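Pasting in a structure now, in structure tokens, and then I'll have a few things to ask.
Note that one protein chain of the assembly has been removed; the remaining protein chains are unaltered in position.
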Amino acid sequence: MSPLPQASREAMERLVADCRALAARAAQRVGGRVHLMEVCGTHSHAIARAGIRALLGDDVRLVSGPGCPVCVTDAGQIDLCLQVAQRPNTILATFGDMVRVPGSEGSLADVRARGGRVKVVYSPMEVLTVAQQEPQCDVVMAGVGFETTAPTIACMVQEAARLGLRNVLLLSAHKLVPPALSALLAAEEVRLHGLICPGHVSVVIGSNAYRGLADEHGVPCVVAGFEPADILLTIRMLLQQVADGDARVENAYRRAVTPEGNRRAVEAMYSVFDVDEASWRGIGVIPGSGLALRDEWSAFDVMDRFGLVTPEVRDHPACHCGEVLRGARLPAECAAFGKACTPARPLGPCMVSSEGACAAEYRYRAA
Amino acid sequence: MCLAVPGRVERIEESVAVVDVGGATVRVRLDLCPDAVEGEWVLVHAGFALEKVDEEYAKETLALLAEMDSLKDALPEGAP
Partner (left out) sequence: MRPETRDSELVVLGHGGGGRLMQELIDDCLAVLGPANGLGQLNDAAYLELSGGERLAFTTDSFVVSPLLFPGGDVGRLAVCGTVNDLAAMGAQPLGLSLGLVVEEGLERETLAQITASIRGACEEAGAKIVTGDTKVVERGAADRLFINTSGVGLVPPGVELGGERAREGDVVLVNGPLADHALAILAAREELPLQGDFRSDCAPLNGLVAAMLAAGGGSVHTIRDLTRGGLAAALNEIARQSGAHLEIVEETVPLRPAAKAACDLLGYDPLTMANEGKLLALVAPERANDVLDAMQAHALGREAAAIGEVKGLGERRVTARTALGPTRIVDLPSGELLPRIC
């Protein structure tokens, strides 16, 4: 029995009907459209694929959020990855969807065309195998990802130490989600009435992690799974809260998410990383929102080993990824969307990453 | 990167589980989920078992959705 909630067409229609009815009541209460943020890029993808935006009707506006780790990686760090990949005797290891993100001088794909060594990995543990096979090369992992992925990178570092591998390095661009949400809510650029909280980040950090947001900002937070039924159940719960004037944390993904999360994963993460400030593309520097290697692991820090400095990079003038990441603009509201900016010729990361809101919207754009 | 898929643990070989993700298997590290046992469902992410999937809660959601089938003739006001 698969644990995935497959719903019949009737059940889905019923859920949609419930949501629409609740949306009308919620809209009345807030005096306008209800704004819900899809925090996580994988949710944006699932929502676009299921056509949920259109199904909900005009009382609800689903906006995208900063939950695409590749999209929020500082442009300067993208350029650092390109620099590293071009160094002699160096292999840059990366998750797949970083490969086509445009930096100042092309993408990692372009660097590969010019002879740079770029290795796509599914698991960070593959880095260790490469490092063992190529002892004369430095293998640098581009550490991009939130709390879902950071614990796996932490395990990579710990195992590298256990194996005595001196040629494994990390470029940490890891980030934490709740501080970014806090910053967005505090900035009040977009009036958000509810948050669809990321499912797999929450597996690690637990649903309690959003209590602060609900209490301080009066915003309902519901943790969602990734099937269309999961997402509609979540939206129904959010709209119910908005209609009732509530602001609580609820968990609609209980089959995988507990209130405390995965303690072991959190411990692994914080035994290797310290919390630091981080620069989020499109948002700016957010204190306490990033992960940096702890001093005792600094031998693995590529910034130290290679003496790197993160360059300041301007975004393409026609690129509105920042606003999309902050929920201030929908992909379809970007003048470049589908014209100057397409998956074949992306201006910014939101169109290239598999979790980018623009990529999701483009791939599943209605005929 | 938030992509994680559920799979069933076929067998455990030291700190690695062989997980059936529906027609194929993945070898995943158990560092983050050391008490997974054969037959259980886990979430697979980046070559690791991230967490166990609770079958009781999974069934609960399925039951909730099944219930909606029987209510399909009673749509609330304002439904399209």
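The letters A and B name the chains in turn, as written, and every chain counts its residues from 1.
Operating definition for what follows: a residue touches a chain if its C-beta (ideal position, glycine included) is under 8 Å from a C-beta of that chain, and two chains touch if they have at least 3 such contacts.
This structure is a prediction, so every number in the text was calculated from the model and none was measured.
Here the missing chain is touched by one residue of B:9, B:30 or B:44, and it is B:44.
Although one chain is not drawn, its touching partners on chain B can still be listed: residues 3, 5, 18, 21-27, 44, 47.
Taking the whole complex into account, chain A touches the unshown chain at residues 12, 49-51, 54-55, 96-97, 100, 102-107, 109-110, 112-114, 120, 122-123, 126, 228, 315-316, 319, 342-348, 354, 363-367.
Keep this in mind: only the chains that are shown with their structure count from here on.
Chain A makes touch with chain B in their complex at residues 1-8, 10-11, 13-15, 17-18, 20-21, 24, 40-42, 57, 67, 69-70, 95, 97, 122-126, 144-146, 148-149, 151-152, 155, 198-201, 203-204, 229-230, 233, 254-256, 262, 264-265, 268, 354-355. Partner chain A is touched in their complex by these residues of chain B: 1-4, 6, 22, 29, 31-34, 41, 43, 45-48, 50-51, 53-55, 57-58, 60-62, 64-66, 68-69, 71-72, 75-80.
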